[in-house]
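As you look at this complex, bear in mind that one protein chain is not there, while each of the others sits in place.
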Amino acid sequence: MAELHADARLVREPFTDVAHQRAAVSLGMWVFIAQEVLFFGVLFVWYGLFRAQHPDVVAAGGRALDVPLATVMTVTLLVSSFTMVLAVRSAMLGARRGLAGWLAATGLLAVAFLAMKAWEYHHHIAAGEVPVVDLHAASSVVEAGRAQFFGLYFVMTGFHALHVVGGVLVIAWRALAAARGRELPRWTAIMGLGLYWHLVDVVWLFVFPALYLAGHA
Amino acid sequence: MVVGLATLGVFATMGYFVWRYRYRPGVNETGRDVPGSTRLEVGWTIATTVVFGGIFALGAAGFAERQHVPAGRDVEDVLVVGKQWMWKFQHGGGRREIAVLHVPVGRVVRLSLTSEDVIHSFYVPAFRVKQDALPGRTTTLWFEATTPGTYPFACAEYCGGEHSRMVGQIVAMPAEAYDAWLEHREPGEMPLAAAGREVFARHDCATCHDTHANKPAPPLEGLVGRRRVFEDGAALVADEAYLRESVLEPSARVVAGYAVAGRSPMPSYAGVLTNEELFELLYYLRTLKDATGVSR
Amino acid sequence: MNTTARTPSGAHRFWGTLRAWLTTKDHKKIAVLYLLTITLFFVIGGVIATIMRIELAGPGEDVVSAEAYNRLFSLHGVIMVWFFLIPAVPTVLGNYLIPLMIGAPDLAFPRLNLASWYVFVAGGALTLVAMVTGGVDTGWTFYTPYSSTFSQSHVVLTVCGIFLAGVSSIFTGLNFIVTIHKLRAPGLTWFRLPLFVWTHYATSIILVLATPVLGMTLLLVLIEHAVGIGIFDPAYGGDPLLFQHFFWFYSHPAVYVMILPGMGVVSEVICCFSRRRIFGYRFIAWATLAIAVFGFLVWGHHMFVSGQSYLASLVFSVLSYLVAVPSAIKVFNWLATLYGGAIRLDTPMLYVLGFIGLFTVGGVTGVVLATLAVDVHLHDTYFVVAHFHTIMVGGMVMAYLAGLHFWWPKMTGRRYDERLGRLGAVLVFVGFLLTFLPQFILGYQGLPRRVATYDERFHLLQVMSSAGASVLALGYLVPAVALVKSLFGKAEPAGRNPWGATGLEWQTTSPPPAENFLAQPVVTGDAYDYPNAPAPVAARGGAHG
Partner (left out) sequence: MSARDERREDGGRALEPPSVVTSLVVLAALLALTLATVALAYVDLGTVGHVVVGLAIAGAKAGLVMGFFMHLGHEGRLPRLFAGFGFTWLAFLVLFVVIDVVTR
């Protein structure tokens, strides 16, 4: 087993040693994650009520979404979570170049996810699949329902995508810092970033079946 | 009242302790060392819970009474529509009014409340009743005036600019006088059942809902109060809420034998009927209770 | 406090000092930054309240139009709730005292602490911009569809401001939770903690678990306002009651965010000035957690007449009584703490006695409102206004002032004029009663809240309430004068422990050094060991008795 990087310079006030700092950062991140669960939870409550009341609308909406593309997006995020684990591992072992490399890989996968998302948005907007501003202008109940479904779709995937964007920015910043390499980043911070990134993954794991897989069979 | 006594009790105890155990140099310089008493804690926890439980029961009983119109009473139905910033009323007998609501003394008045825009709340302090009027939904409220007179009402849910002027008066009058008042209809005011029948005719409902031929929809005579069995085996006794759902969301519950490909063949009338039309239609359907063959 | 230099070469030093303050990671300085910010918002909210009370002294649109009045009460609510009541005790007193009380050099994440202040200021600035450019007229509750579709005012800007204030709250709560778990001094077990720390722990849990729901809900209102997505407005196929569920899932627990830290202050002060251990320490600690948890399960009691289902109303009503039980337990324990004490009526103690009295009034009127049949009549009337002002102003603000006076010597190293302090406490209490007792009666008589104009029959009581409000406003000026005056001239030095209090914060110097303690303190005994505490040092100008 390789040695844990436990240099005293990694420890920041007011902590006493690396284990202490790690435990605090981990707890802090999990408190943050609990908070995010409720933040996204609101959207899933909305989704659940909407689907319970209008199962047909959700099914029809789900059929308008691109399942193969979304499957690729899911795989992309899962693999990026794996590369993030390796980035955290490199940081814990004090392997600076490994850290920079795996962070870069994670960031690129995230950008690929965002590119697919952008393509998907573009496609739906071009097809007129947008939340309609005025329902009374909708010519039929079906059209009105579809507008509502796409309201749900854009809001749920949009808030997720915003979280991805935030993650990409921090990952890029950390990757650059590691590549320049004047000072090794604190691995407790990389661990925190990793927790955040996996959380973004977890949210998508629920968004994916909720929206994309609702319309088939 | 219990709560008033509780407040006085706390104030008195606090005042007494503060005076009795005030700091007096040479007499009372440090506090007694009493860390606590589990028996006391458990005691006052149970006592508080019991008292609160009693208050809850009283409140819930009073609330339950307001949920349903007492059985066997004559009911005057009134549709109440809130809009920024006025209250509009439509009586079962057809008369319409704004900002003033005439009601008979000694009869139960049931209000069906809805809103054209934002949430309002119909509040009559003298009758101790209040109910929000929501857009896109109908809520109900009943009261009974026992003494003739005028009683102010107001909007209790903040609804924008002129919210504070969204007020008016209930005029409670003897039942005979009310009946006479109800007969003075303006041109264009029509009893609700008749108005509802017009809605029924205008949307060609009878094309499908017909008693005599083998039509694709269940007949409507005597529907209210009758047990309905649905495609999925569930059943309920048809009431106003069920009628409303059937008009707005026909596929939500389809009566056994009438489904086509698992859905109702009837289109949804949500967004097609206005709130008033829906109220009139449902009022009319309720009058079909004992009728036969009227829906043609 | 702030050492603003005035010497000729001082311009340079002034900017240096300012920069040091604005980049500080010291929790004590951040607490002072919060104190200044929050005081500013309290003054703004207070001025708005004053204009409202002047308008309400007459039944018509006498001073301002109905439109303007709607904006005034909305801004009063928004500013007071999110920029004063919720942050005040945690971010000022909690920020300053929690590390001191647990024997830590700082909070767990000092940078996050500073960031939370900046986010708070940004949120406040957005809200003030919204206010200056025309305000918002939705009420602080933002009920849909009025807020999401109909209101023409600055909903978007205000919502963004509140969202940022929420982010700041979450940062603070997270920081407190990790700090209390991870940075307690050796020997400081959970049941040796001062109750002030317990209440802040419970508060932080609420902040972290409730605020994200508000954040997302307000963002959804914003999105619906912008494009109409059909979540809350029935015209777009949404459900306005869903908004109310989400909103009160946050906003009811938020009430406990306001009051729990105040209860922490009360527990500290009442022991110190009774010279006694707290009565039933563990029961108060568990009651604190019980309030925090049950507080999440009662939100629907704001919706008894909203069209919520009958069953839901029954369930929420039952649970509302359950949350009232631990609150009652706390009051009983405080009273029992007075029993057998040696009670000194210094300024903090006067505020605390006022708190207990008014909290009781607020609590029992809350029980009245939780009673289903009665709430139907009283809901959305002045009775509700008076009820929550009794909890918020009579409770939380009194506790905040008690805490500020109690720890002022610690924070500044100076003592304030005791006579002025006591005068302030009495004026605030009397002014409060004069303002809000008439409002209870108004509500019972059926006056709805949020009305710019009202029927002539309510006139007399409204005038009485406005008159009381002027006493209350005067009352707030007195402690401000007393505290600010102590900073200038030859105020009496406080010494380490002027009140003869227990607790780690009193063992270090006043004000404490940057690292709080020169040596890591070790705790060996329970909190509130007043039988063995040093004697209080009497201030000049105020004899005990």
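In this document, chain identifiers A, B and C correspond to the written order of the chains, with residue numbering beginning at 1 in each.
Everything below uses one rule, namely that a contact is a pair of C-beta atoms (placed from the backbone, for glycine too) under 8 Å apart; a residue touches a chain by one contact, two chains touch by 3 or more.
The structure presented is a predicted model; accordingly, all values stated were derived computationally and were not measured.
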item: Contacts of the hidden chain among displayed chains; value: A, C
item: Omitted-chain contact residue, chosen from A:R97, A:H122, A:R180 or A:H216; value: A:H216
item: Listed residues A:R96, A:K117 or A:H198, member touching the removed chain; value: A:H198
item: Candidates A:L27, A:M116, A:L176 or A:A189 - the one touching the absent chain; value: A:L27
item: Contact with the hidden chain (one of C:Y118, C:W286 or C:Y310); value: C:Y310
item: Where the unshown chain meets subunit A, residue by residue; value: 1-2, 4, 16-20, 22-23, 26-27, 29-31, 33-38, 41-42, 44-45, 48-49, 51, 55, 59, 67, 71, 74-75, 78-79, 81-82, 84-86, 88-89, 92-93, 194-195, 198-199, 201-202, 205-206, 208-210, 213-214, 216-217
item: Contacts of subunit C with the absent chain, listed as residue ranges; value: 177, 181-190, 205, 209, 213, 241-242, 245-246, 249, 296-297, 299-300, 307-312, 315-316
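We adopt the following convention: only the chains that are shown with their structure count from here on.
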item: Between the pairs B-C and A-C, the one where more C-beta pairs touch; value: B-C
item: Gap in Å, rounded to a whole number, between the CA centres of subunit B and subunit A; value: 45
item: Euclidean distance of C-alpha centroids - subunit A vs subunit C, Å; value: 35
item: Where subunit B touches two or more other chains, by residue; value: none
item: Shared-contact residues (touching 2 or more other chains) in subunit A; value: 135-136, 144
item: Complex contacts: residues of subunit C adjacent to subunit B; value: 66-67, 70, 137, 139, 143, 145-146, 149-151, 233-235, 240-241, 274-283, 304-307, 310, 313-314, 317-318, 321-322, 324-325, 328-329, 331-333, 335-336, 338-345, 353, 356-357, 360-361, 364-365, 367-368, 370-377, 379-381, 445-446, 448-455, 530-531, 544-545
item: Footprint of subunit C on subunit B - complex, ascending; value: 3-4, 6-7, 10-11, 13-14, 17-18, 21-25, 28-37, 40-41, 44-45, 48-49, 52-53, 55-56, 58-67, 84, 117-119, 121, 123, 125-126, 128-132, 134-137, 139, 152, 154-165, 167
item: Touching residues (chain side subunit C, partner subunit A) in the complex; value: 99, 104-110, 170, 173-175, 177-178, 181-183, 208-213, 215-217, 219-220, 223, 227-231, 235-237, 239, 242, 246
